[in-house]
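Every protein chain except one is present and positioned as in the full complex.
Labels run A, B and C following the written order; every chain starts at residue 1.
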Amino acid sequence: MFKITTEVITGAEVREAVAAPDAGAVVLFLGTVRNNTDGRPVTCLEYEAYPPMAEKKMAEIAEEIAQKWGIHRIAMIHRTGKLDIGQVSVAVAVASPHRKDGFAACEYAMNRLKQIVPIWKREVWADGEAEWVKPDAVFFDTPTQRT
Amino acid sequence: MFKITTEVITGAEVREAVAAPDAGAVVLFLGTVRNNTDGRPVTCLEYEAYPPMAEKKMAEIAEEIAQKWGIHRIAMIHRTGKLDIGQVSVAVAVASPHRKDGFAACEYAMNRLKQIVPIWKREVWADGEAEWVKPDAVFFDTPTQRT
Amino acid sequence: MNVTVKYFAVCHEILDRSEEEMQLPEGSTVKTILERLEEEWPEIAEFYEVMQMSVNWEYATEHTALAEGDEVALIPPVTGGRDV
Partner (left out) sequence: MNVTVKYFAVCHEILDRSEEEMQLPEGSTVKTILERLEEEWPEIAEFYEVMQMSVNWEYATEHTALAEGDEVALIPPVTGGRDV
C-alpha cells in the first residue's frame, strides 16, 4: 500500500497491509506533528502532496528495499491537509522475517521518502505566521494563510 | 510502561504510553509469531516469563536508553502463555524528537530485551513436538505438552 | 502542443494558481516552460536552482523534451532534511 490520504492515519492501516504469517518482525514508524520546531511553538501543520507522483515514488522506494534486503512487505501512507499537534502525518510499516533488516529497511524508507517523495509541509506558528519548509531552512515566508 | 501480560497485544498500548506533543517520531516494533522456524512449521508458541524481574530489567533498558540518547519515552510489553501464528508476542515503542535516534533506541531496546529480560519461548511444532528455545540452538527437547 | 503544468506549495503561492494548460511550440523542453514563467514572474528564477521538475510523474531536467499531453510539475524542495 502506497497512499496519499486526507483521512486520519492510525498506523493500523499500514500494519495490516504488511501482516504475513512468515514475518516475525514488524517495524512501524509514525511521524507526528510536534508542538514546536527548534523551540518555536507550532499551532498546526499543513501538508500538500502531488499524489500520483508521490505514490509512484513510494512504490519505487519499496522496489529499492526489495533489491537491498529482499523485503517485499512494506506500506507507506502520508496525510495531507491541516494536521493538529500529535496527529500522524506519515506511517511506514515493514514486515520481515528478521528484525535487524526490518529496522534498517524502515529507516531507509523514511529517509528516501523525505528525499524523493513530493510532499510539502507548511508550518503555522503560534504567532500567526506560516511558512513552507525546505531542507535545512525555511524556503519562503508568507504571513498569509492559504485556504 | 514495562509490562508482562497474558492479554492480547495490539501495539496501541505502547504507542499511547509514549505519546507526547514534543515527540515527532514514534518507532514501534512488534514481534509476531511466525508460522515456521528455519523452515520447520510451527503450530504455536508458548512464552513464560519471570514477571517482576522481567519488568525490572525492562526499566533498566529504558534507563540505558535515557543515558545513551536522552530519550525518556519508551514502553515495552511482552505477552506470556500460548500464542497463535500472527499474534504479537512483544511490542516496544519509542517516541523521540528525531527519528534517527528513535530507530536506534528501539532496535537497541529489542536487542537488550532478548539478552537480559527473563522470558522463554517454547516452540510447538506441527508434528506435535515442542522445545524450549535457547540462543542459537534448541536447549532441551521434550515431546510432552506442558499444561 | 498542449501540456498541463502543476504548481505546488510555494510555487502555488507565488503564481497564485495550482495548474494551467500551456500551448507550446513543437520541440519544446522543460526549459521552455521555465522561461515562460520567468517572463511573468522574474523572481521565480532565483528558486530554480533549488527546485526540481517532473514530467509525467518522473523527475526531469530542463532539457527533457515535451510531447502533447504531458503533465509537467514544478517541485519545490520536499519536506526532507528537516528530521521529523
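Here, a residue touches a chain if its C-beta (ideal position, glycine included) is under 8 Å from a C-beta of that chain, and two chains touch if they have at least 3 such contacts.
Note that the structure is a prediction, hence the values are computed from the model and not measured.
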Seminar exercise, completed: Out of B:I61, B:A93 or B:M110, only one touches the absent chain, namely B:M110
Problem set entry | Positions on chain B contacted by the hidden chain, ascending | 31-32, 37, 47-48, 50, 52-53, 56, 89-90, 110, 113-122, 132-136, 139-140, 142, 146
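The definition used in the following text is that only the chains that are shown with their structure count from here on.
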For this session: Please report how many Å separate the Cα centroid of chain B from that of chain C, as a whole number.
Result: 49
Seminar exercise, completed: Touching two or more other chains in chain A are residues 31-32, 110
For this session: Check each residue of chain C and list the ones that touch at least two other chains.
Result: 84
